[in-house]
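For this view, one protein chain was removed and the others were kept in their places.
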Amino acid sequence: MTGIVLGDNSYGKAECRLLRVDRAADQHQITDLNVSIALAGELAATHYSGDNSQVLPTDSQKNTVYAFARDGVGQIEDFGLRLARHFVDSQPAIGRARVTIEQYDWTRNGDAAHSFTRGALTRTATVTCDGAGAWVVSGVAGLTLLNTTDSEFHGFPRDRYTTLPETTDRILATAVTARWRHAAAACQDWARSHGESVRHLIDAFAGTHSLSLQQTLFAMGQRVLAHRPELVEVRLSLPNKHHFLVDLSPFELDNPGEVYFAADRPYGLIEGTAIREDAPPAGPAW
Amino acid sequence: MTGIVLGDNSYGKAECRLLRVDRAADQHQITDLNVSIALAGELAATHYSGDNSQVLPTDSQKNTVYAFARDGVGQIEDFGLRLARHFVDSQPAIGRARVTIEQYDWTRNGDAAHSFTRGALTRTATVTCDGAGAWVVSGVAGLTLLNTTDSEFHGFPRDRYTTLPETTDRILATAVTARWRHAAAACQDWARSHGESVRHLIDAFAGTHSLSLQQTLFAMGQRVLAHRPELVEVRLSLPNKHHFLVDLSPFELDNPGEVYFAADRPYGLIEGTAIREDAPPAGPAW
Amino acid sequence: MTGIVLGDNSYGKAECRLLRVDRAADQHQITDLNVSIALAGELAATHYSGDNSQVLPTDSQKNTVYAFARDGVGQIEDFGLRLARHFVDSQPAIGRARVTIEQYDWTRNGDAAHSFTRGALTRTATVTCDGAGAWVVSGVAGLTLLNTTDSEFHGFPRDRYTTLPETTDRILATAVTARWRHAAAACQDWARSHGESVRHLIDAFAGTHSLSLQQTLFAMGQRVLAHRPELVEVRLSLPNKHHFLVDLSPFELDNPGEVYFAADRPYGLIEGTAIREDAPPAGPAW
Partner (left out) sequence: MTGIVLGDNSYGKAECRLLRVDRAADQHQITDLNVSIALAGELAATHYSGDNSQVLPTDSQKNTVYAFARDGVGQIEDFGLRLARHFVDSQPAIGRARVTIEQYDWTRNGDAAHSFTRGALTRTATVTCDGAGAWVVSGVAGLTLLNTTDSEFHGFPRDRYTTLPETTDRILATAVTARWRHAAAACQDWARSHGESVRHLIDAFAGTHSLSLQQTLFAMGQRVLAHRPELVEVRLSLPNKHHFLVDLSPFELDNPGEVYFAADRPYGLIEGTAIREDAPPAGPAW
C-alpha cells in the first residue's frame, strides 16, 4: 500500500457569538459579531499520533476573542487583524491564521439612548495572516435586491433541450453575497469603505439595464472597483431568484406583467469576479 | 373496539408565493406575499372513503390566489378577506376558511423607479371567515430588539435548583412575534393601523424600564391597545435571547458590562396577552 | 379607555439540550433530548408591575432538568411527568406546567459498546399537569414517507379556477408530524407504545390504496387507535409533498411515470384527527 499522508488541514473555534457594548457615551453603541477562527501550520503530530503539544485549544481561541474585545472591537477588519496576528505571532506552530467575522446590523430606535432594532444585512470580513503578510477581504450577505423592469434575456443559443422563450422584460431578483479584497491590510476608514461598497453594489444593480444577470454582476463589481481605489477584486455570488409570470388565461384573464410566482428551486446561480489588471497576488486571501 | 371517528380537520394550499407588481404609476410598487389557505367543513366523506366530491383541489385554491391578484392585492387583510369569503361563499361544504398571509418588507432603492431592497420585517395577517362572521388578526415577525440597559431581574423565589444571581442591570433582547386582533373585519386604514402598532411595540420595548420580560411584554401589548382603538387583543411571544456577561477574570481583566456571549439555547420563552375587558369574543379568530 | 388586562400567558425555559449517558452496563446507552418547559398560573404581578415574587427563574427550570436527569431519564413521558408535577407541586403560584420533549434517534454502530449514529426520526412527548390531573401526548416528527403508486385523486368539484386534471396514479409523499393522546398518564410500556404507533403509521401509509391524502391520514390515525387501546386520539399534520410528472414531449420523449420534479412550495397541507367516540376529555392536553 502506498503511503497515506496528511494533506491540507486547519482547525479552530467557529461561531463565537460576541456582543460588545460601548457605554462610554450617553448613547450606547453595540457591536454584534460572529467570529470564527481557523489555524494552520505544523499540525501533523496531532493527526498522526494525538500529540497535542502544538494544538492551542479551540477553547483558548474563544477566550482570546472575548478577552481582546475588552479593549474594544472597532472595525471588524481591524479586530480580525488583531486576532489573526496574535495567533501567528504567539504560536510557533501556527503559520497561517484566518479569522472570519460576521457583523449583524442594528439600528438605533429613534433617539433612544440604549435601544436597537436588528436589520437584514450582514457585514463580513475574512482576514488571513501568515509569516509573509496579511490579506483583508470585506463583504456583505443578506442583501436581497429586485428590479421590476429593465431586465431582458435573449440571443442565447438554443439546443435540443431549450424551450425558454426570449424575453425583453422580466423581473430580476437576487440575494447578493459579495466579497471584495483590499489592496493592503490597512485602510483609512474601513466603515466608509464598506458602506460605500454596498451602496455602489445597490446602485449598479438598480441602474444597470440588464441583458443578463452576468452583465449585472460584472457591472456591480466594476462599479465598486471604479469608485474604491483601496479595493482590487470583487467576487459575487448571485442566485437568480426566478419570478415566473403566471398564466391566467385559463381564467379568462390577461397578465400584463403584474402577477408572478416566486420560485424556490431550482434557481440560476451566477458567480463571477471583477478584478484590476494590476491587482497584487491574492495569496491565501480567499 | 370503540367507534373511531373523524375529529378536527382542515386542508388547503400552503405557502403560495406571490409577487404583485403595480406598474400603473411611473414608480412601480411591489407586494411580495406568502399565502396559505386552510378550509374546514363537511369533509368526512373524503376521510372515510376517499369521496372527493366536496374537496376543492388545493391546486384550485392556489389558482384562486393568483387570479384574485390580477385585480390588485391592496392590504393583506383585505386580500385575505376576499379569499376567505370566496371559499366560504362558493363551496357549499366549506363552513370555515382561514387565510394566513406573510408580507415581506421591501424598500425602494433611493429614488429608483423600479428597484427595491428587502428588509428584515414580515407583516402578517390571519383572516378567518365562517357563516357567522369574519375575524382579522394582524401581526409582525422578524422584529429583533435589544436594550443595553434599563433591565433588571430580582426578587424571584429561590428553590433548591436556583443559582441565578439577582441583577439590576442586564441586556434585554428578544425576537418579537406579535399578533393583534381587530374589533371588526373592516378598518379605515389597515396600513396605518399596522405601521402604528409596530411603532408602539418598539416604543414600549425601548421605553419600559424592565423588571422582567413579562413586564415589558405586557407594556408592549398595553401600549398598542391604548393607542389603537380598532384593536382589542394583542398576543406576544418573546424569546428571551440571553446575553451572558463573560467572566474575564482568568485573564486579569474586569468586564464592566462590555463583553457578552450571545447564547442560542436554551432560552426563556415568555408568552402573554393584553386584552380589553370588553373585547368581543374571539370566535375562531386565532 | 376600556380597561386593558392580562389574558392567557405562560413562561419557561425552552430547548434545554440534554445528553444522558448510562454507563452502568458494558454497553453504554444514550438519551439525547431537547426539553422545553412552560408554566402558567398566578403570574399577573410580574406582568403588571415587575413583581417577580412568584416567578421561578427559567434558569432554575433549566437546572431542574439537568438535576433530575442525574437520577436517570427513562422514557420521555415519565421524565416529562416528573418535571411537570414537580413545578406544579413545588411552586404555589403555578397551576399548570407543560413539558415538551424531543428525543433524537441514535443507533448503535454495529456491536460497538460506546459508539452511535444519529437517525432521522424524532420522538416527541408533551406532558401537561394541573391540579386536576395529567395528560400525556406522544408523537413523532421527521418521518418522511413516499409511495410510488396506489394513489389516485379524482371526483373533486371543479370551479372557475380548477385546471387540475384527474389522476388515477400519482406519487404520494409526506413528512409526517403525528401526536397521539394517551387515555391515562400512565402506561405499562411507553417505549413499546411509541414504537408500535410509529409502525402502524407507516404500515397504514404503505398499505392504504389512497383516493386522497385525507383518506390516508384518517387510515393512519384509525390504525393506530385500532391497535393501541391505551390511546384515544391521534392528530396528524401531513404536507402533500407534490411530485409533478415532467413533460418531456418537447424533447420527443415520453414519460411513463418515471421522471418527476419534486416541488417545494406551495404544498397541500392536510390536518386531521382520529378520535374514539368515548374518548375522555382532552382538557389542557394539547
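The letters A, B and C name the chains in turn, as written, and every chain counts its residues from 1.
As a working rule, contacts are C-beta pairs under 8 Å (C-beta built on N, C-alpha and C of every residue); 3 or more make two chains touch, one makes a residue touch a chain.
The model shown is predicted, which means the values in this text are computed figures rather than measured ones.
Q: Taking the whole complex into account, name the chains on display that the unshown chain touches.
A: A, B, C
Q: With respect to the chain omitted from the figure, which of A:43, A:99, A:206 or A:262 is a touching residue?
A: A:43
Q: Could you tell me which of A:113, A:175 or A:211 touches the chain that is not displayed?
A: Answering carefully, the residue with contact to the hidden chain is A:211.
Q: Check each of C:48, C:260 or C:286 against the chain that is not shown and name the one that touches it.
A: In the full complex, the listed residue that touches the missing chain is C:260.
Q: For subunit C, which residues reach the chain that was dropped from this view?
A: 17-23, 28, 30, 32, 63, 66-67, 69-70, 106, 109-110, 112, 114-120, 143-150, 171, 202-203, 205-207, 243, 246, 248, 250-251, 253-264
Q: Considering the entire assembly, which residues of subunit B contact the chain that has been omitted?
A: Here the touching residues of subunit B are 160-161, 163, 250-251, 264-265.
Q: So that we can see where the missing chain sits, which residues of subunit A does it touch?
A: Touch set of subunit A with respect to the missing chain: 1-17, 36, 38, 43, 46-64, 67, 90-91, 152-159, 161-164, 210-212, 214-215, 217-218, 221-222, 225-226, 233, 235, 239-240, 265-278.
Everything that follows uses one rule, which is that only the chains that are shown with their structure count from here on.
Q: Which is it for copies subunit B and subunit C: same residues on both faces, with over half shared, or different residues?
A: Shared-number fraction above one half, so same.
Q: By C-alpha centroid distance to the whole-protein centroid, which chain wins?
A: B
Q: At what distance in angstrom does the C-alpha mean of subunit B lie from that of subunit A?
A: For subunit A versus subunit B, the centre distance works out to 30 Å.
Q: Which whole number of Å gives the spacing of the CA centres of subunit A and subunit C?
A: For subunit A versus subunit C, the centre distance works out to 38 Å.
Q: Distance-wise, how many Å sit between the C-alpha centres of subunit B and subunit C, to the nearest whole number?
A: 23
Q: Got the subunit B residues that touch at least 2 other chains?
A: As it turns out, subunit B has residues touching two or more other chains at 17, 63, 67.
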